[in-house]
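Some chains have been omitted; the remaining ones sit where they do in the full complex.
Which chain is which? They are A, B and C, in the order written, and residues in each are numbered from 1.
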Amino acid sequence: MSLELTATIDNRDLDISFSVADGETLAILGPNGAGKSSALGVIAGIVHPDSGRASLDGETLFDLPAEWRPAHARGTALMAQDPLLFPHLTVLDNVGFGPRSLGKSRRESRELARHWLAEVDASELAARKPSQLSGGQAQRIAVARALAAEPRLLLLDEPMAALDITVVPAMRQMLKRVLADRSAIIVTHDVLDAVLLADRVVVMESGRIVEEGATKEVLARPRSQFGAGIAGLNLMRGLAAGGAVRTPSGTTIEGLSEPPIADDEPAVAVFNPSSVAVYLTRPVGSPRNAFATKVLELEPHGSQVRVRTEELSADVTVPVVAELDLMPGKEIFLVVKASEVAIYPA
Amino acid sequence: MSATTSVGIPRWIYVPAAVGALFIVLPLVALASRVEWSHFFSLITSDSSVAALKLSLRTSALSTLLCILFGVPMAIVLARTSFRGQSILRSLVLLPLVLPPVVGGIALLYTFGRKGLLGHTLDVLGIQIAFSTTAVVLAQAFVAMPFMVVSLEGTLRAAGQRYEVVAATLGARPTTVLRRVTLPLVLPGLAAGAILAFARSLGEFGATITFAGSLQGVTRTLPLEIYLQREGDPNAAVALSLVLVVVAVLVIGLVRRPRGGQL
Amino acid sequence: GSSSDSSDGAATVPPRLKLTVFAAASLKGTFTEIGKQFEATHKGVTVTFNFAGSADLVAQIQQGAPADVFASADTKNMDKATSDNLISGTPVNFAKNTLEIATPPDNPAHITSLADLAKPGVKVVLCAIEVPCGSAAHAIEDATGVKIKPVSEEQAVTDVLGKVTSGEADAGLVYVTDVKGAGASVHGVTFPESTKAINTYPIAALAGSKHASAAAAFAAYVAGAKGQAVLAAAGFAKP
């Protein structure tokens, strides 16, 4: 299901336009108050823009001032920032609310609800009332509720904000799985979510889209201030091979993969430029990954300097540049510890 | 018991609350103290009393049903939409509250009576409302309706729309939202409205006598019976009132199982 | 306010005396008129009225209401007051009333006699037996053998009249004064059997009054020629 959106909201100073292709997952990044939730609200039909139009798969969602399709008829499901579980329903019935509303039988809805509760690892909470949940539990239920509605376009507003970091990886895997063949928009503050879940990224600042494009590109070469602040992750795609990733060009990069990935499955290795050390000779030591390459360019990156090569970047402090006499064209080794590299199924 | 605790209410508030409660309860005590208990049971089990009580309960239940069927939609329209003339409509709907019931009865006569606005239409349809139990129900519903509307509208507004919006984003059509979210959430207000409507119906006198008349078993409800008894024997009337009171307490008690305040 | 219990002449009544008269609601028109006349002839006296049902009034007097005069629409309620020692002296009957058939102006059921009320299909409303107009109707039924099956037994004569004027009922039994008071909105049908039940209105000064002489004067005024004239104009018969 593909989405086309243009909208302005005057009193929130919002003016945006973007699209989501069929089956694509779009991540919206941006600082607090940038208008991310507002954008989701406009798509979901609960915030009324002053002008604009949107269509989902060719069907008009709104075309102001003439048309306005109500929220329930849009085929979108929104998991808002505030979980807002229905206080009078049990957790199970909260999750079953979407299917039930779409006409599924009570039994079927319960079935589905149980399935999605299991997916978010909250089966044992099924019989509770929302008032008896912890903050993180409530958020997981809210995610399950949105997923259970099986929308044409899924809208997730910071689905992992209240989760403890030990469950975040599992949740991310689950989302990765369910978002794979779905059109979805996910608002997040964590670049890793964007990297792992999204095909494309939109960066918003003060109600405007300041950056947009394929995740890899935006994060590799952010042009906006916010983008630069959060982005710059190194990504290497390839196939899993003995816990490492082998790229099409034959490079192997080692890292930590949890859960383990079967060999020859597509996989991606992610690591931060700041974890990458620059050497002039291949060092002998613990770091498992050393890539011989050439400096492409040097650019300031905050208080540091970003050393760009063909494929990877490294952030180093200013004295390093002088000491190692870095300059475009110089042959270097980029070294990164395996324990700094996260490997995920792609 | 562990639970998120209530934060407590100011101590001093018990003082006006107690004064208020006394103000209501003392007269009831005074009333009860005047009843001649020796005659009480023979009195309240007389044919006419029992007939009146039964009729009252039946008609009040029906009129409460009408209030729910039509009052709830009105409250929702008033609380959840805005249109030109809404505040005028609201005031109009509240009018039976202030209209002296007798005048309300006259108005109903002018509308549903043989020579009333709809009288001819009803005649053609073969429907005779006046002097029937239907008239009693209509009279009660007319005076009780605003109670449901006002009480529920207040609750609807105070409850806000957050959960309704969430439900819509999950694909629930308005009817589903209404049934599965709005109504369950405002249940305390709806219950309050229904209790008020039932109580008002049970106590209704003026509009009934004017519009429906007073015939034993057909239109003479308990308040009418009490009023009549009073002409002869005021004490009998008081005793009968106590019956009404007891019935009301029972019915209200049944409807309103106190549930823990949700947090 | 000031108070005094001397004298009986208009000239000696002290200024700003307030006389409170409890009177049956059906006396509102006539008593208001009589009150004005009384005030005019008794300088310094203001007459205020408490109009309500006779039973209400007795109950209020029993509970210590600040009343000076009580005028009842029937003897039963006056008897209650008497037996409770609430009145001073003996009550005086000052008016009588008899029943009359009232029909809507066009008389749709063509009622011409009492017997017509017993015809099937005629919608008749009566007062309930517990109230004076109802017991009067009952008495007539007993005396004549005409059995009326009313569609409603009203609590008050006003309610009967209301059903008739609105056209809801084909006929009702009300007082002569009511037919007269209702003017063109009803059609009256007199019937000879009405004499079988006559309603009497008694008046009395009350024992609890702080203005005993003025109270007595008012009661006397009502029963006197001036009062009677006003009452007669409204259709009341002499006692």
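In this section, contacts are C-beta pairs under 8 Å (C-beta built on N, C-alpha and C of every residue); 3 or more make two chains touch, one makes a residue touch a chain.
Keep in mind that this is a model prediction, so the values were computed, not measured.
Chemist: Taking the file as a whole, write the stoichiometry using the chain labels present.
Modeler: A x2, B x2, C x1
In this text, only the chains that are shown with their structure count from here on.
Chemist: Taking all protein C-alpha atoms shown, work out their mean, then name the chain whose own C-alpha mean is nearest to it.
Modeler: Chain nearest the centroid of all protein C-alpha atoms: B.
Chemist: Farthest from chain B in C-alpha centre terms, which chain would that be?
Modeler: Computed centres place A farthest from chain B.
Chemist: Nearest whole angstrom, what separates the Cα centre of chain B from the Cα centre of chain C?
Modeler: 35
Chemist: How big is the gap, in whole Å, between where the Cα atoms of chain A centre and where those of chain B centre?
Modeler: Taking the average C-alpha coordinate of chain A and of chain B, the gap between them is 55 Å.
Chemist: Between chain A and chain C, what is the gap in Å from one C-alpha centre to the other?
Modeler: That pair's centroid distance is 89 Å.
Chemist: Could you list the positions in chain C whose residues touch two or more of the other chains?
Modeler: none
Chemist: Counting only residues that touch at least two other chains, what does the list for chain B look like?
Modeler: Within chain B, no residue contacts more than one other chain.
Chemist: What part of chain B is in contact with chain C in the complex they form?
Modeler: My answer: residues 106, 109-110, 113-116, 130-131, 209-210, 212-216, 219-220, 224, 227-232, 234.
Chemist: With touch defined as at the start, can you tell me which chain A residues reach chain B in the complex?
Modeler: 44-46, 70-73, 75-78, 80, 84, 86-89, 97-98, 100-102, 131, 145-146, 149, 151, 155
Chemist: Show which residues of chain B lie in contact with chain A when the two form their complex.
Modeler: 4, 162-163, 165-174, 176-177, 180-181, 184-185, 262-263
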